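As you look at this complex, bear in mind that one protein chain is not there, while each of the others sits in place.
Chain nomenclature is as follows: A and B, assigned in order of appearance, with residue numbering initiated at 1 for each chain independently.
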Amino acid sequence: MSKRTPSLSRRRFLGGAALGATALSFRPRRASAQAKPTITYWNGLTGADGKIMDELIDQFTRETGIRMEQQRIVWADLYAKLQVAVPADEGPDLALIHTVEVPHFASDGILEPMVDSVTSAKGFKAEDYLPSTWQGGMYQGKRYAVALDVPQHLLYVNVKVLKEAGLAGPDGKPKIPTTRDEVLARAKQITKGDTFGFAIGTTNPGRYTWGFHNLLWQNGANVYAADLKKSGLSEPAAIEVAEFWGAIQNQHKIAPPANANCRDAFIAGKLGLWIAGSWNFTGLRDAKVEFVAAPVPRMFKQAVVWTMPHQFTFPKKKAVDAAKRDAAWAHVRWMSDHVAEWTLKAGQVSALRKPHSDSRITGDPVLRTLLGQAASWQSGQATPKWVAAENITRPIIENVYIGQRPAAAAMGDLAKQINALPD
Amino acid sequence: MKPRRALRRGAFTPYLFLAPGLVLFALFRVYPLLEGLWLSFTNARLGRAQQTFVGAANYLRLLDDTRFHVSLVNTAYYTIASTVPILAVPLVLAVALNRGVALKTFLRGAFFFPFTLSVVTVGLTWLWLLDPVIGPSTYYLRAAGVPVRSWLADPGTAMWAIIVTTVWWVTGYYLVIYLAGLQDIPRELYEAAAIDGAGGWRSFWSITMPLLRPVFLFVLVTHVIGSFQIFGQVFVLTNGGPGDATRTVVQHLYETAFQNFFHFGAASAMAWVLFVIILVFSLLQFRLLRGHTQY
Partner (left out) sequence: MSRTGRSWRAASLTALMVALAIVWLLPAVWVLVTSLKLTENIVRVPPEWIPWPATIEHYGEVLFSSSRTARIGRAFFNSIVVSLGSVALVVLTSAMAAYPLARMRFRGRNLVFGLIVGSLMIPNAVILVPQYVLVQRLGWLSTYQGLIVPEAAMTFAFGVFLLRQFFLTIPSELEDAARIDGADPWQIFTRIVLPLSQPVLGALAIFAFRSAWNDFLWPLIAVNKPDMFPLPVALALLRGAYAAESYGPIMAGAVLSALPLLIVFLVANRRIVEGVRVSALKG
């Protein structure tokens, strides 16, 4: 509990009482008997996800009386705004951000650390979460975030395209590849005319770093070496991945051009096998595309799946209002308790383990596939330079993708640039 | 332009006229600009409470920043390559519309409509149009037997695709400006020239262009200044790609300030270097086109 709160003794007492009550039970309690505070909440869940978040927030307000003033801003702009607003003390009470943003925001003093005693008093425990998501909220030994859900990669299989390429069984089910050789072979069979066999990425596959990272991790490589100081991209394992990255369009010729809109191509029936984020599948259902969701195939050594969990954080304030902080905690608690609803409607699997055995969730084929990948989940490295490194990776892997630069030289150059990033 | 005698009675008159605008300008432009200049000599970062003076370090770092150099070259290339299309197309349309055409309102509205769209809408629309898999342009070209190219993913054609998009977008506005200027040219001059036997082309060069000169100069200078600062449509269409082939200075600046590093001091230094370059270009233009215009 922050020691900087103004000494309004009634609030402190009630706040302390609420803490005590919460410690005894894990059900959310009203923070005080006074008028409920309104808290500000920023997140990047625009589009269809946002509407579902609105419904859940309305339900939260009905049940607890705490009102939330949401600002939804596209992720990239959200982070810029957070960086401008928090130092000017204009930041929100609660913010939902991506795991990979935690280290640099924490190191810049934008986020407030969560005291362990408070976190566990609110009912958040390590054993309730999957390890990668629980760890994702930490930076340099301190906790700054609590995970909500796990957007991740998936292999989307276009049933119509595969059928037309003769890749469906007698029962009409498409033959789903699980290894690199299978992917390449089937993609080559599909690629014909204006139809492509295989792509990684929503749009602009050439510079889809999230896919590139996924492949790196499958080969045991990573952006930084284990000490998080020097770049690991000039290692042979990384170069091997980069060579594959350049080969799918230029050599195997199974992938669309670097700036193609893979998602639209898949919807229009011009793409057969598509590795992309789980957030796409609700849109595919809206567009009435016939598809099957399969686990990400093992393209290299291990079947690792890229994830980027959403994390709840408390941006720093000059003076923390205890009632608002409690209200924010109450929301995080409530969302975590109701995360099964979020999963079912928005299609994002929870970071908490418990809902994974919910029969409504395991009954949905796509969600079941997502859950099945849990053992292979991996996320970005906890260094403040991760995002900057990712930004300078994009043009370079794009050059490799279009065949303008050989993989080894490109990776060497990229490693050099990453090493030169200022602290 | 005949020199005006200073209005003795109201020696303050010019300043009174200027006052409201200058207050607005001084407070909301000059002051932030100067603060930006100051910040360019510090290691200011968004999120960092204090900044320390670092002298010319930010400027010196630009000498080593190869991506900054690439972006300068790209921006210069765009500026020069786009000047003729963006200046000439609306002028031709304006002259045609100013002659005897019917359906003026529809035509003006049609050419102007793209200008009402936001940069994101324009970008998304042209991304779809030029999409190498599902885009209509790809589809129709393929049907016509033309080999398919990914215009925006090819370093050789990406910038031209951006120029075409920009011409489509802004022609309508320059058209309006040219029309406003053409309105001021008295009809009698054209009629007199016609009586003397001058054809359309001749009267264009000897009547229209000279009288349109201040307007043309304005369009030219504004276009150049705007081109050096191009950002929006490039960001949406190619995000500076493929690789860094269409990366512009303002994109580099924007990412330095608001995305990767939040290095506000470094970004301010870039802005002032860009300012000096544009200033030099603009002064050259003013000199070159001074000619017979009143200054």
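As a convention for this text, contacts are C-beta pairs under 8 Å (C-beta built on N, C-alpha and C of every residue); 3 or more make two chains touch, one makes a residue touch a chain.
Predicted, not measured: the structure shown is a model, and the values here were computed from it.
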May I ask which residue of B:Leu22, B:Val146 or B:Leu288 touches the chain that does not appear here? B:Leu22
Residue ranges of subunit A at the interface with the undisplayed chain: 40, 44-51, 54-55, 58, 69-75, 77, 80-81, 84-85, 88, 90, 151, 194, 202-203, 263-264, 267-270, 277, 279-280, 283, 286-288
Residues of subunit B touching the missing chain are 1-7, 10-11, 13-15, 17-18, 20-22, 24-25, 27-33, 35-36, 39, 46, 93, 96-97, 99-121, 124-126, 128-129, 133-134, 136, 139, 168, 173, 176-177, 179-181, 183-184, 186-188, 211, 214-215, 217-218, 221-222, 225, 228-229, 231, 249-250, 253-254, 257-258, 264, 267-268, 271-272, 274-275, 278-279, 282, 294
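By definition in this document, only the chains that are shown with their structure count from here on.
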State the interface residues of subunit B toward subunit A in the complex, per the touch definition above. 45-49, 127-128, 131-134, 138, 142, 148, 150, 152-155, 238-244, 247, 255, 258-263
Taking the complex as given, what residues does subunit A use to touch subunit B? 76, 79-80, 83-84, 86-87, 108-110, 194, 196, 204, 206-207, 256-261, 264-265, 268, 270-271, 387-388, 391-392, 394-396, 398-399, 402, 404-405, 422
